[in-house]
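Notes for the one structure printed next.
In this view, the complex is presented without one of its protein chains, the others remaining in place.
== chain A ==
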Amino acid sequence: MDFFDNHKKLFRTALALFLGLTLIVAILPAINNQKNNAPLPGSAPLTKNEHAGKKSFIANGCVACHTQQVRNVDMDKVFGDRPGIPADYARIEREDFWRNTATLMGTERTGPDLTNVGKRQPSMAWNLLHLYQPRAVVETSIMPAYPWLFKVKKNADTSDITINVPDEYRKGIQGEIVATQEALDLVAYLQSLKQTPLPTGKKPMKFLYKREKPKVANNAASSGDNLPDGGKLYAANCQACHQANGEGLKGAFPSLVGSQVVLDDDIELFVDIIMNGYNAREEYAVMNAVGTDNNLSAEEVTAIINHERTSWGNDADPVTLEEVQKIMEFLKLTSEK
């Protein structure tokens, strides 16, 4: 056949076919997406520091292990309140003439997704220590340490932000460990990563592939038998700071072992701290509103409280769901006022 024996015809046809398909599956959808897309009304562009932090995030290749996309599947709901939509990425443009747009959606989750990490883990102290040495706060983490984002100073200036590193990770370091501007920027970027709520009235997409929960016989709620597993909830929501042994980290996160707040018969302050955070003690880092940020239900809060009251040598009476429910409703009312 002449077609197969004529190199010009053959190769040009092959090229044309590929170009045509490329146009359909890549070029046109991409152009369409970047033209018909606008950022959500409630969203804000990155500040100068946050953007500097993003540059550091890109340079250090964090996207190799951390995604930034909440898919519309049930398993992703731990990483965000709603599935991501194109508008979430609409503000992201080319870094500069030399570097491409960095949506940083990623393809690997060796570490957790970061779409909403600014809400999940906003603590500056935790983030800095975690960057300096991840294993100081999460014992089994395999994330690289980033000590080059910190300086060692004999005497820190008052404007410096120092971090409290446990002795086992201080090996041979004399003086104080001070965060550089790059570290602060990087944390600012991480803190800026929050999902923007959809405009009122808009319903988010549904999470697909819901897992059927094993049915539990609904016998009187007071027994606590059908509460979720408090240990697991503690691991997911509290352990990063207060640690698996409940002892926290000296100078950063308070111990829950023997803590007055945890063991007291009046649990109002306890529930309040879980739901709304805490910033009353100078010597410790600010605690964020874990319960509200992570949408913890009364059942889950009760389970966490009971776990903390009865673990690591703590020996207080478990509380009931009704008690917690009452306090949570009360807190809601006062915060609405």
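In this text, a residue touches a chain if its C-beta (ideal position, glycine included) is under 8 Å from a C-beta of that chain, and two chains touch if they have at least 3 such contacts; residues count from 1.
Keep this in mind: contacts and distances are computed from a predicted model.
K.L.:
Which of the following names does UniProt give to the chain that is not shown: "Cytochrome oxidase subunit I", "2Fe-2S iron-sulfur cluster binding domain-containing protein", "Spore coat protein JA" or "Acetolactate synthase"?
P.N.:
"Cytochrome oxidase subunit I"
K.L.:
Determine which one of A:R99, A:K250 or A:R281 touches the chain that has been left out.
P.N.:
Checking each option in A:R99, A:K250 or A:R281, the one touching the absent chain turns out to be A:R99.
K.L.:
List the residues of chain A that touch the chain left out of this view.
P.N.:
Residues of chain A in touch with the missing chain: 4-5, 7, 10-11, 14-15, 17-19, 21-22, 25-27, 29-31, 33-34, 37, 58-65, 67, 69, 71-76, 78, 83-86, 88-95, 97-112, 134-135, 138, 140-148, 152, 171-174, 208-209, 211, 232, 235-236, 239.
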